[in-house]
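Shown here: the complex without one of its protein chains, the others still in place.
Naming follows writing order (A, B and C), and every chain is counted from residue 1.
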Amino acid sequence: MDYASILGEIADEVRPELVHGKVADYIPALAQVPREKFGMAVCTLDGQEHVVGDAAELFSIQSISKVFTLMLAMKHVGQEYLWRRVGREPSGNAFNSLVQLETEHGIPRNPFINAGAIVVTDCIVAHDTAALRSVLSLVRKLAGNDDIHYDREVARSERETGHRNRAIAHFLKAHQNLESDPDEVLNVYFHQCAIAMTCLDMARAFLPFANAGILPRTGERVLGRLRTRRLNALMLTCGLYDNVGNFAFRVGIPAKSGVGGGICGVIPGKLSVCVWSPALDEWGNSHAGGKALESFVWKTGYSVF
Amino acid sequence: MDYASILGEIADEVRPELVHGKVADYIPALAQVPREKFGMAVCTLDGQEHVVGDAAELFSIQSISKVFTLMLAMKHVGQEYLWRRVGREPSGNAFNSLVQLETEHGIPRNPFINAGAIVVTDCIVAHDTAALRSVLSLVRKLAGNDDIHYDREVARSERETGHRNRAIAHFLKAHQNLESDPDEVLNVYFHQCAIAMTCLDMARAFLPFANAGILPRTGERVLGRLRTRRLNALMLTCGLYDNVGNFAFRVGIPAKSGVGGGICGVIPGKLSVCVWSPALDEWGNSHAGGKALESFVWKTGYSVF
Amino acid sequence: MDYASILGEIADEVRPELVHGKVADYIPALAQVPREKFGMAVCTLDGQEHVVGDAAELFSIQSISKVFTLMLAMKHVGQEYLWRRVGREPSGNAFNSLVQLETEHGIPRNPFINAGAIVVTDCIVAHDTAALRSVLSLVRKLAGNDDIHYDREVARSERETGHRNRAIAHFLKAHQNLESDPDEVLNVYFHQCAIAMTCLDMARAFLPFANAGILPRTGERVLGRLRTRRLNALMLTCGLYDNVGNFAFRVGIPAKSGVGGGICGVIPGKLSVCVWSPALDEWGNSHAGGKALESFVWKTGYSVF
Partner (left out) sequence: MDYASILGEIADEVRPELVHGKVADYIPALAQVPREKFGMAVCTLDGQEHVVGDAAELFSIQSISKVFTLMLAMKHVGQEYLWRRVGREPSGNAFNSLVQLETEHGIPRNPFINAGAIVVTDCIVAHDTAALRSVLSLVRKLAGNDDIHYDREVARSERETGHRNRAIAHFLKAHQNLESDPDEVLNVYFHQCAIAMTCLDMARAFLPFANAGILPRTGERVLGRLRTRRLNALMLTCGLYDNVGNFAFRVGIPAKSGVGGGICGVIPGKLSVCVWSPALDEWGNSHAGGKALESFVWKTGYSVF
């Protein structure tokens, strides 16, 4: 497969799409990212790495961080405890909805909606006094890059404007589904969303999910085989907010998006891919990123289906 | 009308009811109130005052305070501003529901659900730097009793356990429907709920609402005639949580309840009444209190219908 | 009180309002009614009758008929049976919502939303094989006019386009809250909505609700004193769709509206009133009708509050 050519073609194809969608503007640091940005990176199990466009530029990973914290929780927290506190079903609702949380008595539908991710972070915080450091360490190890950091400015902005997430945390606390202090959990949560990475960092970090849990670079198992499958299943059914069914229909691979404009996905047994373009569609997923992935599976013929 | 006899009969009638219902237990100070307590007070426009049972005992007025803060807001805040921020419709839902708040974009349905009362308190806080003092002053003037106070212990407990109200405040803030800092507004809100009063205090304080807005004791107008009507209309359609229709059906007078077990109501043109009994029915209203008021309107023949 | 002058003033005042709102257009017979129509009638307990404008013109009473069928059910059906099948709470939702019906397991919130009225009609049909005739007989007696009829054309149109009501009836059946055949119940329901009456007919028919259940013209008791109060309470808390709180706030009297543009109300102890103007506001109530009633209570000073 000539990935280099494919990425080049995709970059050409999506250029006209970059005028569509809307860059997230709820914090200044995100609003200032130029909408013309587009980058894409592919890492294969046999060690190839291909990039195109702005694939070496840092972007805010935002909700894609939920995959890393869930991975951490799946590794270090009892599975029964974890899945008693958060569900595994698609939300069928806007990603930050409190409605569902209320009708379901404080058990978030899945770990990729904000409420669920806050519970997952609470699971980590409750068992790890150095949660902030642990999250970053994991990400650095997965990406093989020690120069990955929290963007303090983004984290500060998130904290200042994050009333909705604050509401969710107190609501979870009111339903006895938050062990630690809401402010402490939110501090970790706002920081994890503020990690800055490049497309290549992200594709590298996702490669173990395409490889049954083993980091190909080192051969180290970073997640159990079954748990890797399950993480992929959760991405496919819950990873793209309320557009998950449509994304599975059009693209058909496990993936996770963030409002920073990134989407990371895997073709199990083959490769990982990260695309970044900041303008979002109506569901909060990167508009051009979705188009790029749709084209990528079309050109490669890859799909889990 | 022989009110003294009527109150005596009612006290006898409701005694067997005192075993039913459940005393609010979310904070220790409320949980410790003995369920056998029952008091009732009636004040008439022509100056009669009648009491029975524990009518001289202090209880936590809780949500009944929402009538006083709404009155304050109706007096001092622009009506258009006020009613743009909070609706006037029955909620058709549990009194502390976040669902409705979300589907209606942060505009609480009415001033007597928690979200609505928090908005009303925010209206006051935004225009009055001494809001805590103003609320207490109003209540003291209405009741003609300078010895009415915030129960600091109750306020402190409310603050510590009030995660749901904290969630609501941040949610309102996220919807740009809270001007002040959530913590500051909640501090006033938790205090207003923690005012301790007797049945007689309360009946006296509600008497102007039966008198077109004039405090009979002093002849002072404390609320405009039309606004008094409107306050009564709001109590009738929104004052008893999700049992408001049933209460209008059975009792048929404007009234407001609180989880401390108090219910205050008025017969426009005739009298005000306060009943207190701490055990609550499934909707959060005093069980014996509701029975007592049903009997009271039956015996007196009074009703707005 | 000089009702004739008051009605004359009101007719002048509301003229500019007749351009606002939207005439119901879901069936041709309603859509063809000219939006300029305005009529109003007042009947007092002491026998006065005053009219203005198009008060002698027939209009389709639509949902106001729900008051008559509820009255019939309250007279002839066991109260416990009736109120087990339908609630007494404001809906807090659009008047024809299926959402609430589903979350509350097939028990409609109150007898004035469509689902509740269909249940009430089913209660009548289940106990009266000549339900269609009984409804009409009651209305004729109340209005003192034997020349009141079902508009067959309207009833036919309702039946043909009434898919939503048909959905409701089958949904109730699925929840075991419909005894008779859905088609049979709907036939009565579509006919009751299609009764054609004038403002004066309607004001006369509502007069007993202002008179503790007694028809002043004949002295006959047509509904018990307590049940009359309760019917009035239900109108006040549930009679104007999802604008009931606002109507109580602005107007403050028990009333029931219909999409034909009629609104009928009572001042207990004083009078009944019917206003008709076909253009509806966003909640489905007559726009000019609401303004007229607001002006009427302002000018007369009458209110239940």
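We take it that a residue touches a chain if its C-beta (ideal position, glycine included) is under 8 Å from a C-beta of that chain, and two chains touch if they have at least 3 such contacts.
No experiment lies behind these values; they were computed from the predicted model shown.
Undergrad: Using the touch definition from the header, name the shown chains in contact with the chain that isn't displayed.
TA: A, C
Undergrad: Out of A:S65, A:T121, A:N187 or A:N232, which is the one that touches the chain we can't see?
TA: Going through A:S65, A:T121, A:N187 or A:N232 one by one, A:N232 is the residue touching the chain not shown.
Undergrad: Considering the complete complex, identify which of C:L132, C:A167 or C:L226 is in touch with the unshown chain.
TA: Of the candidates C:L132, C:A167 or C:L226, C:A167 is in touch with the missing chain.
Undergrad: If I consider the whole complex, including the chain that's not displayed, which of A:A248, A:C264 or A:A292 touches that chain?
TA: A:A248
Undergrad: For subunit A, which positions touch the chain that isn't shown here?
TA: Residues of subunit A in touch with the missing chain: 87-93, 100, 109-110, 228-230, 232-234, 236-238, 242-246, 248-250, 252, 254, 268, 303-305.
Undergrad: Tell me where the left-out chain touches subunit C, residue by residue.
TA: Per the touch rule, subunit C residues meeting the hidden chain are 97-99, 101-103, 163-164, 166-171, 173-174, 182.
Going forward, only the chains that are shown with their structure count from here on.
Undergrad: Name the shape of the chain contact graph, picking from line, ring, star, complete and other.
TA: Here the contact pattern is a line, an open path with two ends.
Undergrad: How far is the middle of subunit B from the middle of subunit C, if each middle is the mean of its Cα atoms, in Å?
TA: Chain centroid spacing, subunit B to subunit C, equals 32 Å.
Undergrad: So how far apart, in whole Å, are subunit A and subunit B when each is placed at the average of its C-alpha atoms?
TA: 47
Undergrad: Whole-Å distance, subunit A centre to subunit C centre, using C-alpha means?
TA: So the centroids are 55 Å from each other.
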